[in-house]
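Data first, discussion second: the structure below is written as C-alpha cells.
Here the complex is missing one protein chain, while the rest keep their positions.
Right, chain A next:
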C-alpha cells in the first residue's frame, strides 16, 4: 500500500512538472459576411441620446447590409471594464467584434494582443486622414494603429453663474483664486461645496500636478508635491469635507455639480448633457481650469475613446465598415450633438467650434497644450491599484503627510513600471 501511495505522489509531481498553465489560443478571427456583429460601447450616466445615435447608425448599416444583425452591449466604465475586456481576450467566443475603449487602456490591451491592427484600413479610408497626428498617436503602439480615435474629452472648470453673481465673485484665473473663491462660497453658503473635488478623481488632480511641473513618473518631486498640495488643500472642511469627498470619483463630482450641490466642478465637455439634465441647467458657464500663474491654463488630460476591432472577430471587414460608419464625420457630429463628445476629425471639430461657443474654453485648453498618461501597460496597473487615489485619500484623511504619501505613490509607480 505504501508503494502505491508513493507512486501516486510521484505521478502527481510529474503532472505538476509537465504542464505549464495554458495560454489562450491565439485568435486569428475570420471574415464572414453575414451573421451577428457584436458591438461593445460604454455605458454613460445619461445614455439615452447615445443609444439613439447608435440606433440610427445601426439602421443605416442595416440598410446596406441586410443579412447582418448588429447587437450592442453597453459595458460599465468602472474598473470592471478591465475584467470585461480581459475576459474577451481570453475567450474569443464571448468577445465582441467592435469595441469602444478608453485610450488610457490601450497599452495594456495592445500588450494582451486583443485588438487588430487597423493601420491599413485607416490609411485607405478618406476620412481617416482627417484625424490629427497627435490623436492618432494615442491609438498607436509600436507603430501599429489599434483603433480609430472616436472622440476626445477635455476637462475645464464649470461654475455656477448665479452663485458667482450673488456673491460678487469673478471666474477664477489662478489656482489661488479658485481656492479662495471656493472657500468663500462654502463659508457663505454652507449647503454648497465650493468646488467639487474627489479623492478618487485622478484626472481632476493631475492638471494641478502637471501645472506645477510635476508628472506621474515623478510624484515625489518638489514640483509634483506642490501640485498635490494644491489639490488636496481643496479636500478639506472649508471646501469639500473629506468625510464626503475623500471617496468621490470624477463621475460623482459631475453628479454633485449637476444636482446643484457644488458651485464649481472640474468637468469634461462630455458632461454637458448630464449637467443640462440636472438642477444646474442654464445657470452655469465654463472657463479653462486656471494654472498657478495668472492667465495660465492648467494642462488638461487628453483622454478619449477609440473604436477598435477585436483580433478574434469573425467578421473583420464588416466590423471595419461599421467602425468607419460610426466613427465617420456624420456620426461624430451627431455624437457631439447628443453627448457633447468632441470629434477627433479636425474638419468636424472646426465646423462645430464655429457654430457653438460652448466649445471655446475646451478648445482653448487644447490649444494651451494637453497631457497624457504614459502609454505603457504600467499605467493600467497604476490606475488599477488606485495609486493616485490612495495618495490623495491618505493626505485628505490625514493618514499621511504630502511628503509621505507622494513618496509611497512614487515607489508604487516605479514598481509598476518595473514589473510590467
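Here is the rule we go by: a contact is a pair of C-beta atoms (placed from the backbone, for glycine too) under 8 Å apart; a residue touches a chain by one contact, two chains touch by 3 or more; residues count from 1.
Here is the rule we go by: contacts and distances are computed from a predicted model.
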What is the protein name, per UniProt, of the chain that does not appear here: "Cytochrome c oxidase subunit 1", "RNA polymerase sigma-70 factor (ECF subfamily)", "Carbohydrate ABC transporter membrane protein 1, CUT1 family" or "YCII-related domain-containing protein"?
-> "Carbohydrate ABC transporter membrane protein 1, CUT1 family"
Which is it among A:79, A:222 or A:369 that touches the chain not included here?
-> A:79
Among A:73, A:161, A:384 or A:401, which residue is in contact with the omitted chain in the full complex?
-> A:384
Touching the absent chain in the whole complex: find that residue among A:70, A:99, A:112 or A:326.
-> A:112
Interface with the unshown chain - residue positions in chain A | 1, 16, 19-21, 23-24, 26, 79, 82-83, 86, 89-90, 108, 111-114, 199, 242-244, 246-247, 377, 380-381, 384-386, 389-390, 393-394, 397, 399, 419
